[in-house]
Structures are given as structure tokens and as C-alpha cells.
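Here is the structure we will look at, set down as C-alpha cells.
Every protein chain but one is kept in place in this view of the complex.
Order of writing sets the labels: A and B. Residues in every chain begin at 1.
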């Protein structure tokens, strides 16, 4: 973990983000905190130039607009041409037909390095559109110690089928390239009370994999550990009366102050 | 107040927000803080699916785009079909013809549960478009102890005419269903130095009324008291050198830490 983080801090990759307007500011600040540098652009006429000066691309379909899809595709194809890694965060896949179909289309037309989402979103993409009824409904239970074995098999199979690293985050996080699966137990449940911790992780993970093209699986797992560990460190600094707004700041602050050694020591994972 | 707040915390309603890009992150975080769950979507092709999986709809016309109006109407009609409550926050009604006319159109085409705005916005809607020249100009004075009686009559009459709960917020807040009027004296003037406390209240109020369909007036009033009380609690935690950025966080934090008992005890209102 230390090696991947130190390389991120050293190479300071420039990340092109096409992301939702709800959490975009936090995504930018956590990218700066971890050592990357963010640029946001979703306009069709702008995205190819912007991607060309960047090193990696983060596509997030929260608050998706029809007009942005063409921008995502153009940026993605340019990134593929330039061999920049692309991460897809399929926010709300399963919650609407529009989002599910857009995520599937992006998977089909682009060569993605990583897909990162919650278990409901990933199951929606793996099982096709139209089967879910809500953001958490009609998908199997969250990943737990009880169903861990099957969950690992599921994400490994989906990773093999798609040729993409799959990162499923929740109480227990799974990151796999189809062969090995990192099972990560960092983080705190209170992180779910902050909007956009998932979006932030996707932005930061894009920086991690961009800085570590030869060790993408390890880098993606390191990003998950870093986010969870920041959630633990941030929580330890909370004072009486603090709530989710302050917690949001403390998590980004913890990434800002993280070092490779802190990450190496605090990362809580096994490889299966 | 306690009953309405406890029911919100228990039922955790999912709220669909079509809201401006200035304050959307704070709206999401205060919804999480109060016990609700936010989804943002304004794309025409997405809004009906999203509203269908939610329990209530918050429409806010700040940074209004022409392309979003159709999304507001479609989401609103679907919400009406599903008997989900809709709240309208007519941000900037009176400041431009475009916003005034859009607010009036939404009032005409949708069955709204609540309209929440400042006195200028509400007067613009009550008196028709074209008579105001700015955000505060050419409308009568703010609600004060001196004109309280007439202000109450005005909002009651507008509520009766529209069949909608009217919530006017300012130094003194008024919330009425046409018969009874909550007169609320929580809050602090420094809240006006934070962008989006009104937008945040609208998001949170949507969660309150959604969780309390049989007591919407009380729920709307409870949301106003909760926001004002959070402003008081947040201010009491301010330290030397703190300003409006920190105050913003402390208010959301205070909602996060609020309980039904704290709200019941701190709510400062009379019913007229």
C-alpha cells in the first residue's frame, strides 16, 4: 500500500472528472488532498482537449444529463486512445432505467480499468437492467461475513467477464481483478451519513490507479484502504457536538495528512 | 414537534431533489443529518423513475435552466400520481420574470403540499408577476412584531386560496394551512450570512412532511423550528475566529445531533 501511495504523491497525476454537481467540490478537494490534481469538464467540445492534458479519467453518472453522455463517450474514447485508465462510478444504476442503460453503454463502448460502486449498483450491471426497483431494493443483501464467500465469487466472475477491476464498497469492501480479491475492513458506518464518500473514493481511486499503471489492483485496493482509514482517523478527531458536516472535513483532512507509512500500518485487509 | 421528528428519524424517507447547483451539497448533507436520504436528478429522462422510488419531492428553482422545467413538471406529475408530497422553493421569484413565471406555472400544473420562501418571494407569487423589481425591493417590509397581525392574515389568505401550506421564513417565521398559523421565533440573524440555509430548510422540510403525511402543518413547522434551533445551537459552539463557513458546518452538525426531546424543548413558537 505504501508503495502505491508514495508513487501517487510523487507523480501528482492530473485527473479529468466528469462527475455529478452534488459532490464535485469534495471530489476536487480529496484529489488535491491525496496528491492528485483535478480538472472538471463535461462539455462535448471541451472534453477531448482536457483529457489529452490529463493522465486519467473519472466518469461518475450521478445527476446524469443526456447531454453529458456524449461528453463521457468522447472523453473515454480519447482516454482509451491515449492509454489513460478510466474509472466508472455507476451512481444510481438500478435506480432508473436511464442510469442503468447509460452505465451499460459506457461499459460496452469504453475500455474501463475499474468499475467502483455499491453492491446494488454492481449487481444491477452484472445482472442486466430492469430487475431492480430502487437504490437498494431487489438486490441481494450487503456483503457480510456470512455471505462473503459467495460475494467474492460473484465479483471475481464479473471482473473476469468484463476484464475490468471491480471494486464494491460497503461495510466490507471487495476489490478484485478476477484472480485475487482484496477483502477490506477499514472504514466506519457513519461515513454513510455524508453525501459523496463514494464519489470521493472514485476520484481518489482514479488518481491511485493512474499513478500505478503496473499495479492497478493494488492501487485500487490501497485507495479503498486509504478512504476507510481516513474515516477512522477523522472519526477519532470528532468532538462533542460535531456531526456529518464536520466529519466530511475531517476525512478529507485525514487524507491530506496521510503518509505511505500511516496507510501501510492502518490498512486492514486480506487477499482471497 | 417531538413526534414529527421521531417519525422522520424512524421512517428515513427518500427525498428526490431538483435543486440548484449552488447549495445542493449542503441540502444533501442536511437531509442525511435529519434522518432522510437524498437523491438528486433533474434530467427529463431520469426524473420519473427516480421520483417513483422516492417518498417525497423537493423542487427548488435557484439556478433554474429552461431544460429543467420539463423535468420538474414530469417529476411533479408522477409524484402527484403517487401521492408523494411536493414542496416548492421559489428561489428568486420576483428577481426575474423567468423565475416568477416558472414558479407560477409549477403552482398551476402541480398539486403542491408546501410552498416555502422568504416574504418577497411569497408576496410575488401571491400578487402575480411583474410587480417587483428585485429580490427584496417593492415588496412590503419583512415580518415584524409590528405588522405581524397583517402578515398572518396575508399568509392565511394565500394558503386558503392555493390550498397549500405556506411557510414564510425570516426573523419571524410563519407556517400556515389557512386556519392555524405557527409563529416561530427560533434562529439567528447570522444564518443569513450563509448561502443556502433556506434551500437546506426546504430539503429538510420535505423530509419532515413526507414522514408525517397526516400532520403536515405540524411537520412543516417542526422543520422550521429545527432549523432555527440548529442555528442557535451551532452559534453557541462558535469560537473566536470562526465565521460563516464554520457556522454552516455547525448548523448541519446540530441537526445531526438533534433529538425529538431537544427539538421539543428548544422550539419557540405560538399558534395563532
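As a convention for this text, a contact is a pair of C-beta atoms (placed from the backbone, for glycine too) under 8 Å apart; a residue touches a chain by one contact, two chains touch by 3 or more.
Every value quoted in this text rests on a predicted model; they were computed, and no experiment measured them.
Screening B:13, B:36 or B:62 against the full complex identifies B:62 as the residue touching the chain left out.
Within the set B:16, B:123 or B:248, the residue that contacts the chain not displayed is B:248. Interface residues of chain B with the unshown chain, by the touch rule above, are 20-23, 25-26, 62-66, 92, 95-99, 133-135, 137, 193-196, 241-246, 248-249. Taking the whole complex into account, chain A touches the unshown chain at residues 14, 21, 24-25, 28-29, 32-33, 38-46, 49-50, 53, 233, 237, 248-257.
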